[in-house]
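Note that one protein chain is taken out, while the other chains of the complex remain in position.
This part shows subunit A:
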C-alpha cells in the first residue's frame, strides 16, 4: 500500500460527523455555502450558454475560449462546475465523445508560472519545473498527434495570472487557437473589462468575443435561491427570507452573503427561544438581528467603548480640524486642544507621554492614521473616520456617564 502512503490525506475523525437532528440544524446544513445544489436556480440561461458552447466545441473537435465575468458570489464557478457535471453525464449516456476536464486557480498558485506545472500535472501526472512544463505543453498542443479527446480547462481568478510579459496568459489563450490542440478554455474573473484593461492587444484578441457576464442577483433571485434550499423544510418565515434577500440585493447581490445571513439568523433564533422546542420558526426579528450584526459599522461601537480621555482626544482632534480647516494636524496642536478641553470638563490633563500612548492606541485600532512615534510632537494625525461619525457616536449618549 505504498500508494496510500504517498497520496496526501487528512487524518480521519475519531467520531463520525453528527447528522442534523432538528429542523434548524437541517436548515443550517442546507444553507451552508459549500452545500452546492444539483441545479443552480436563476442561472439556467448562463448554464445553457456555456453548455452549448463547450458541447459544440467537443462535437466539432476544435478549441476555443470563453471569458466569464461577474462580481463575487454570482455563481460563476458553480455554473461551470455544473456544466462539467452535465457534460460528464452526457458522455456516460453516449451522446458525447470523451473529454478531459482540468482546472487551475490563480489564487492557489504561488506565482503565475506555476500554472504550467499544474496543467501538466493534471494532464499527464508528470512533475516538472515551470520552464520545462511550458516546453512540454507547447509541444503537446502545437504538434499534431493521435489525440482523440478534447481538454476543457477552467482558469479561475484569471487576473492573478498576470505577469509583466503576460506570457502565461498568452499561452493559455494561444493554445486553443492551435489546430491540433482541441483545448477549450473557460476563463473566469471578476471584472468585465479585464481583457481590455490589463492585457496586451494580442492576448485580448486571442480571448475572442465569446464573453459572458453574470449579473448580480436581484432580490427575487436571492429569495428563490434560499427558498429552493429550504424546500420541504418549515424553518423560515417567508417574509424573513424576503427581508434578507432585499437587504443583500441592495448592497452586493452576493448569494454567499444571503446564505450566511440566513444561517446566522437560525442560530439567533435557536439561542433566543426559551425552551428547546423542536420547531422554531425564524422570523423577521431574527433576520434583522443578523443583519445588524453583519452590516452595522463597528467604528461607532468602538468609539462608544473608548475611555473618557480617549473620547476627549477624538473631540480635541475634531476641534483642531475645525479651527485650522484642514484634515490633518500636528500632535502638539491637538495636545493643546486636549488640555483646554480637560480644563472645561474639570479633568486632570494627561502628560504628553500619556497622550502619546492614547494616540498610538487609537492609531493601532485604526480610528486614526498616525505617523511613526519618532516624530513625537511633530507627528501628524489624521482621522480614519468621518468627523460626523465621531460627533454622532459621542453625542448620542451622555459622554461621561459615571
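As a working rule, a contact is a pair of C-beta atoms (placed from the backbone, for glycine too) under 8 Å apart; a residue touches a chain by one contact, two chains touch by 3 or more; residues count from 1.
We adopt the following convention: contacts and distances are computed from a predicted model.
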*Out of "Electron transfer flavoprotein subunit alpha", "Protochlorophyllide reductase ChlN subunit", "Putative bola-like protein" or "Origin recognition complex subunit 5", what name does the UniProt record list for the absent chain?*
"Origin recognition complex subunit 5"
*Which one, A:77, A:105 or A:360, makes contact with the chain that was left out?*
A:360
*Check each of A:13, A:165, A:231 or A:372 against the chain that is not shown and name the one that touches it.*
A:372
_Across the whole complex, list the residues on subunit A that are touched by the chain not included here._
352-353, 356-357, 360-361, 363-365, 372-374, 376
